[in-house]
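This part shows subunit A:
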Amino acid sequence: MIPVLLILIPLLTGLISFFIKDDKSVKTWSLLSAIVTLLIAFTAVFSCYPAQLSYDAAWLPTLGSRFALMTDGMGKMLCLLTAVSFPLIFAAIFKNNYKQSSGFYGLMLLSQAGLMGVFTAADALVFYFFWELALIPVYFLCSIWGGEKRIAVTFKFFIYTFLGSLLMLVGILFLYFHTNDHSFALKSFYHIHLSGKQENFIFWLFFIAFAIKMPIFPFHTWQPDAYEQSPTATTMVMSGIMVKMGIFAVVRWLLPVFPNASVQFANIIIILSVIGMIYASLIAIRQDDIKRLIAYSSIAHIGLMCAAIFTQNKTGLEGVMIQMFNHGINVLGLWIVADVIEQKLGTRKFSELGGLAQKAPVLAILLVVMSLANIALPLTNAFIGEFLMFNGLFQYNIWIAAAAGISIILAAVYTLNMIQKVLYGNTVAATENAVEISGNIQLVLVILAITVIVLGVYPQPMMELTKDTVNAILVNH
Partner candidate 1 sequence: MSKLVYLVPLFPLLGFLINGLGRKSLSKSMISLIGSGVILASFIVSGMLFFDVKANGASVITLFDFIKADGFQIPFAFQVDQLSSIFLLIITGVGFLIHLYSSAYMHDEEPQHYGRYFAYLNLFVFSMLLLVLGANYVIMFIGWEGVGLCSYLLIGFWFKNNDYNYAAKKAFIMNRIGDLGFLLAVFWLLFRLGTVSYGDVFANVSKLSSFDITGITLLLFVGAMGKSAQIPLYTWLPDAMAGPTPVSALIHAATMVTAGIYMIARSNILYTMAPATQTVVAVIGLSTAILAATIALQQNDIKKVLAYSTVSQLGYMFLGLGVGAYTGAVFHVMTHAFFKALLFLGAGSVIHAMHHEQDIRKMGGLKKYLPITHITFLLACLAIAGIPPFSGFFSKDEILTAAFGKNPLYYIIGVGGALMTAFYMFRLYTLTFLGNFRGTHEQEHHLHESPWQMTFPLIILAILSVFGGFLGIPEVFAKDAHSLEHFLSPIFAGSEKITGEHSHPAASQEYIMMGVSTILIAIMIGIAISRYKKYQLNTDENTGLSKVLEHKWYVDELYDAVIVNPLNAIAGFCKNIIEKSGIDGLVNGVGRLVGYGSRQLRLLQSGQVGNYILIMVLAMVVFVLVWFNDNAIMNFLNKIL
Partner candidate 2 sequence: MPIQYYIYLCLTLFSIGIIGVLTRRNAIIVFMCVELMLNAVNLLLVAFSKMHHGVALGSSPTTMVGIEGQIFVFFIMVVAAAEVSVGLAIIVMMYRNTHSVDINFLNRLKN
C-alpha cells in the first residue's frame, strides 16, 4: 500500500494545485504535500512488513499487464531521495515568484508522482507509463518557465529523450512477445530466454534509452543546455533525481534481463563512461557559467556510476547505490546555490562574479561544504560512494581505474575554480551590494550540509538499506 500512497499523494495534490489560484497557498499546499510524502517514504524505509511494500492489482488484463508495484532496497532509497528532495526544493524556492505558479507547482508534483512510480514499478508497462509521466511535466516546466532559448532547448531535450523512450518501448514490446506467459511483469522479464543475437540487439535498444537519460557520453549534449535553460527548481529535479532514473533502470531492467549482453558489452560501456568522465571534467574546467559547470560535473559523476555498474562486482554496485543518493543530495545543494546566485545577482558568469565570501559568509561556507562533497573529500558522503566505485573499477581493470582517477584531480581543478571565482577575490559590480542568503535557503542548505557530513562519517545504515538489491542483482547472474 505504501508505494501507492507515494504515487497517489503527489498525483492528487498536483492535480488539485492546478486549481489553486492564490500564489502563497499553492506554495504552502505543495510544500505540505511534499512533507507528507516524505513522512510516508520514511515509513517505507523503516517498515517491517513486506506486505506493505508491494501492491498488485489488475490493470490491463487482456494485455497481461498488472498494476504491480514493489519497493526493494534500491527503490526505497530512491523514493526516499525523491521524497527528501522535493520539500527541500519547495522550501528553497519558496521566495521565488513564478508566473502562473499553480501550474508550475502542479507540474512539479506530477513529475514527483511519475518518479515515485518509476522507482516502484514491477511491471514493464507501468514502468514505461511512469517514465513518461515523470518526463512530460518537465518538458512543460522547461518550455514555459525556462530561459531565453527554452523553446529550442526543450525541443531538443524532448526529441532526444523521446527517441530513447520509444526505443525502450520497442524493446519492451519485443520482450513482451517473448515472455513465456505473455506478461509485462518484471519477474517474467527476468526469466526470458533470448537467442544471443536478439539479446544483443534489444540490449542496445534499452541501453540507449537509459544512456540518454543518464546521460552517458556521447549522448549527453542535450543535458547542459536543458539544465542551463530550465528553471532551476526543475533542473534540481532533473539532475538530482531524474538522472538516477537512468541508473536505476540499468540496475533494475537491464542487468538482470540481459545478463550475457551486459557482460559482453561491459567493456565498451565502461570505456565510454570513462572517456565521458574525463571529457566532461575537461570541459567543466573551461566553463564560465555556473550552471553549465555543475551540469558537466554531473555528467562526469554519472559516468563513474555507469562504469561502476558494469563492472558488475558487489563493491562497485554498493558504491553506485549509495552514490545515487549522495549525488542527489550534493547536486541539489549546488543547484540551490546556483539559483540563489542567479536570482540575487542576476548573472551566472564567473567572469562577472567574485568576492561573495565577504558579503555572504554563510553562503560561502555552505557552498564550500557542497563543493567539497562534489570532489568527494573524505568524511563527506560522496567519498564513500566514490571509494567503493573506484574500488570496483580497480577490481575490473587497474588501468581503467587509473584513467578514471584522473577525473578526481580534474574535479578538484574545476570545483576550486568555481569556489575561487565566485567566493574569493575582491567584490565586483555584481556582488558589490550582495546580501546574505535568506533564512529558508540557509535552513535547506544546512540540512543538506549536515546530511553530507553524517552520511560521510556513518554511511553504514544507507549501505544496509540497499544490500538486498545488490545481492539479488548479482545472484541472478
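Convention: a residue touches a chain if its C-beta (ideal position, glycine included) is under 8 Å from a C-beta of that chain, and two chains touch if they have at least 3 such contacts; residues count from 1.
How were these picked? Simply put, all candidates are chains of the complex that A comes from, given by their letters.
Please read these numbers as outputs of a predicted model, since none were measured by experiment.
Engineer: Among 1 or 2, which touches subunit A when you look at the whole complex?
Structural biologist: So the candidate in touch with subunit A would be 1.
Engineer: Any idea which subunit A residues touch candidate 1 in the complex?
Structural biologist: Listed in rising order, the residues are 156, 159-160, 218, 220-222, 279, 282-283, 285-287, 313-315, 318-319, 355, 357-358, 361, 372, 377-379, 384, 387-388, 390-391, 394-395, 398, 401-402, 405-406, 408-409, 412-413, 416-417, 420, 423-426, 458-460, 463, 470.
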